[in-house]
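Removed: one protein chain of the complex. Kept in place: all other protein chains.
Now for chain A:
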Amino acid sequence: MPSNKSVSDAPIAQFTNCRLLRGHRLQREDLWVREGKILNPEKLFFDEKGSADVQLDCKGRILAPGFIDVQINGGFGVDFSLATDDFRSGIDLVGQKILSHGVTSFCPTLVTSPPSVYHQILPQIDVRNGGAHGAGVLGAHVEGPFISKEKKGAHPEHCIRTFEENAFQDLLATYGSLDCVRIVTLAPEIKGSSEVIRELTKRGICVSLGHSVANLSQAEEAVQHGATFITHLFNAMLPFHHRDPGIVGLLTSDKIPAGRRVFYGMISDGIHTNPAALRIAHRAHPKGMVLVTDAIAGMGLAPGRHTLGQQVVEIDGLNTYIAGTKTLSGSVATMDTCVRHFLEATGCSVETALEAASLHPAQLLGIEDRKGTLNYGSDADFLMLDDSLHVQATYIAGEEVWRRDALGM
């Protein structure tokens, strides 16, 4: 049927026979896409008298917004904290591989490193749209070096720092450039952090609290200054205590400024947090849950030794430790594994599990007008999933960029 579209001649695709996640529910609606964006079919019908050029039968599957991973240190042998000559091809490789995990946008994460490493690496991280080449890069997540030595986790102690006299200038000198930086994780108890948090927030950079021994009031003060995220809740922070809940207490704090929400990242790989702790956090503050992989270079590779910045780590199944120790260091779980584990551990709805990996990270970064939903006008980054949330196909800007083949690869 010839279509008569007055707004654009670009082809229109109609994904039928699916259940799509919209308005926090799975609805039996078709998904319409044109020019990389999700299209309103009613407007197309009445305003343009248009119709679809191609119809694709989704065979009853679930269509959900693409996953957004805001903490991923590398994978498939690539370490984002290692300054190599072909660093960009490392980003490309990981970006391409994680399409099969349902990730359509990500923040390459750097662990605590010497300034020279930031100066070499950060200029090589380009914020760019995703596509057939791989998931979109939203910007870098620099986790450290302004963190607590006591809660270093897998970060190298000799690179951990406090702020010099002019805190923000010191931060700028350390990183070299903030152009591509999207998230900064720091410990708010460090002197000078309030000024830094304000300056970063002014520049639209998301400030996250982590690797810290802050108590609840220090954490609340940081939120007053602009912090909106918690890096891997429970890990590398003081444990919850009933008289001082520490950073964990932010989940139920009554000192969060009106209209603001504190989000918290959780590595729901079944190892970094006990399922009971995952449930406690989820039940206390369900709208703040952001699933992250915190994946390291060894993700996607065979068990054995791999690097993580200045350290060597050892993989054994889903566990990764600093070589020779029992200190956890990042994960090798994939994002879709994390989503399925979260669903199973909390008994939450499919919609909730999917939103923790899509809508919530988009809200955290202030990009929900174009990412993280299947609303009209949004970027058409979405996934086709089966009922147990295994990714069957990945789409970016309306184009299929990955499909599970018959052999289940």
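Operating definition for what follows: a contact is a pair of C-beta atoms (placed from the backbone, for glycine too) under 8 Å apart; a residue touches a chain by one contact, two chains touch by 3 or more; residues count from 1.
Here is the rule we go by: contacts and distances are computed from a predicted model.
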{"item": "Undepicted complex member, UniProt protein name, chosen from \"Glucosamine-6-phosphate isomerase\", \"Histidine-containing phosphotransfer protein\", \"MYND-type domain-containing protein\" or \"Mitochondrial import inner membrane translocase subunit TIM22\"", "value": "\"Glucosamine-6-phosphate isomerase\""}
{"item": "Residue in contact with the excluded chain [from A:G50, A:G66 or A:G210]", "value": "A:G50"}
{"item": "Selected from A:D9, A:E42 or A:D386 as touching the chain missing from the view", "value": "A:E42"}
{"item": "Contact set of chain A toward the excluded chain (per top definition)", "value": "1, 4, 30, 40-43, 45-46, 48-51"}
